[in-house]
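Shown below is the structure under consideration.
All protein chains but one are shown at their positions in the complex.
Let's look at chain A:
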Amino acid sequence: MERFTTHTGIGVPLRRSNVDTDQIIPAVYLKRVTRTGFEDGLFAAWRKDDTFVLNNPAYAAGSVLVAGPDFGTGSSREHAVWALMNYGFRVVISSRFADIFRGNSGKQGLLTARPSQDDVELLWKYLENEPGASITVDLESRTIVAGDIVAPFEVDDYTRWRLLEGLDDISLTLRNEADITAFEATRPAYKPVVASS
């Protein structure tokens, strides 16, 4: 997982609340055998609508999504995070996230930043008035900067630490690799191994 300190990219205003994971990526897009390529299913139903924000060329290359409250509810599918990241998003800003989605995001390196809903409204207005404008999200200082707007955001300390260090679950475990190796040395000789072909 890449370290996340600060990110600057095009902000995408998504004026919707309760965006569930079936809307982020419908089940029909889950059959792939890779962890990449899920961007084709991202918001698939909404992207059929010409007026959807990502169909506006000014926002199409966005990497910071600014959404309404309760983002990521519903099915626990990890594909929702993969789809957002595969598309190019590094940050989702919302005043409230579903727990499982927030957990999945932290593990994959997608920052879920929680400013106040008032600040989300300010960001929406700014991004709608200035299509294609950039937003800077600084994880170090927990601050969002866009034009004249400076908005503090919440992120839990553990997730922030992991993102700053670039540590996913596997990296965290591998920090204790010496313990694993030491344990392996104590395994009884009778324990089976799979015969190579």
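The rule is short, and it goes like this: a residue touches a chain if its C-beta (ideal position, glycine included) is under 8 Å from a C-beta of that chain, and two chains touch if they have at least 3 such contacts; residues count from 1.
Rule of thumb we're sticking to: contacts and distances are computed from a predicted model.
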item	value
From "3-isopropylmalate dehydratase large subunit", "Ketoacyl-ACP synthase III", "Dipeptide ABC transporter ATP-binding protein" or "Membrane protein", the hidden chain's UniProt protein name	"3-isopropylmalate dehydratase large subunit"
Identified contact with the non-displayed chain, of A:D118, A:E140 or A:D179	A:D179
Residues in chain A touching the chain absent from view	1, 31, 33-36, 78, 107, 168-170, 173-174, 176-177, 179-180, 183-184, 187-197
